[in-house]
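A selection of the complex's chains, in situ.
Letters are used for the chains, namely A and B, taken in the order the chains are written, and counting of residues starts over at 1 for each.
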Amino acid sequence: MLNAIECSAVVASAIYGILLAARKQFDVVGVLAIAFAVAFGGGTLRDLFLDRPKLFWIEHDHYAVIVFALAVVGSILPRQLLKIEKLLPLPDALGLGLFSIVGASYAIDQGHSMFIASLLGVITGTFGGVIGEVICNEIPSLFRPAPLHATCSFAGAWVYLLINLTDAPGIVAVSAGIVVVVVMRLAALRWNVRFPAMSLGPHDESIK
Amino acid sequence: MLNAIECSAVVASAIYGILLAARKQFDVVGVLAIAFAVAFGGGTLRDLFLDRPKLFWIEHDHYAVIVFALAVVGSILPRQLLKIEKLLPLPDALGLGLFSIVGASYAIDQGHSMFIASLLGVITGTFGGVIGEVICNEIPSLFRPAPLHATCSFAGAWVYLLINLTDAPGIVAVSAGIVVVVVMRLAALRWNVRFPAMSLGPHDESIK
């Protein structure tokens, strides 16, 4: 079950990366690079920050093969991806949930504090997209007003971490965390829930 | 004493990050991310490059709590930060000094050469701001003509490294290095000391 979620999340992230690269008119090399960055970027940061000996995409190398194949096929048939795009929010929300909880659990298992674990959950769940957009020379959409994304990851990570303090079985904590992320994310998309943009006001002459 | 400097430096960096994010009209998530990037980016690169087992902000997790709280409060009361902004150069220069010397000392303690240690001092002291600006899609101000910044870090690191070769007690080397960084940085700000921009001349047709 978790494997199926993980696999669908990697596929959804890769497709987002391919579409991002296609909109920047990259060639197949750029499509591959951005697909890898979006799909693997968050987990790579987590593994580096936690000093884990093997990056997850090096250890489980079938994910790299899947992303590679998707990017090559997507480069040849880009318009088919556009048709799939509207189906992506559900697997993407599931992936956000799964990766957030997995990231938090790796950190807590290493003995770090719950606060650090929640941050690593968010980094794992969301920073692939940030890295992809930074490489594409775009301001990360995660950081600008848009339907809640990192916030859902943060909330779900805390639900997982708090239930994990109790005697409840691990699967309950993991499931509850993922459900909270998915429900919050889909609700934020449905009702366009977002934070406002910051403003330093009309007296800040340094605004560009 | 060093703890007080470190804490004030983290606060000053975080406030720079919050103001940078506010000027890009990010939401609270973006403000948090840029505050973390500016405050922790340089030390994170140092810890990864030196293969230290625990990132400093994971080991000392109260810094992450402080930056988080600052970013949330700053998102609610951004104009108060503008008033504080003019007070920042001193804690920022102290932080530049402390982080540069700490970065150089970690490298020299691992047995690396003085030249490598001076580079790691500069990376620790200055690359948080670079990472924050790259994420914000801005050209890093560290790399364009502006009052000397990385150069102060480099000079102070060498003062520390050279005194460290002698029989002088460690605290003398550390203090002298920090003082050199702080005095150079404040002088560069006061008298606008800067390097010129490079130019390939009018015959370079590839200038954009």
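The working rule: a residue touches a chain if its C-beta (ideal position, glycine included) is under 8 Å from a C-beta of that chain, and two chains touch if they have at least 3 such contacts.
Predicted model only: the values in this text are computed from it and were never measured.
The complex is built from one repeated protein sequence; 2 chains are visible, and the structure file as a whole lists 3 copies.
By our rule, only the chains that are shown with their structure count from here on.
One inter-chain figure worth recording: chain A and chain B are separated by 28 Å, centre to centre, where each centre is the mean of the chain's CA atoms. Residue ranges on chain B touching chain A, taken from their complex, read 19, 21-31, 33-34, 36, 44, 48, 53-55, 58, 61, 64-65, 68, 75, 78-79, 82, 134-137. Interface of chain A with chain B (complex): residues 48-51, 107, 112-113, 115-116, 119, 130, 134, 137-140, 142-146, 149-151, 194-201, 203-204, 206-208.
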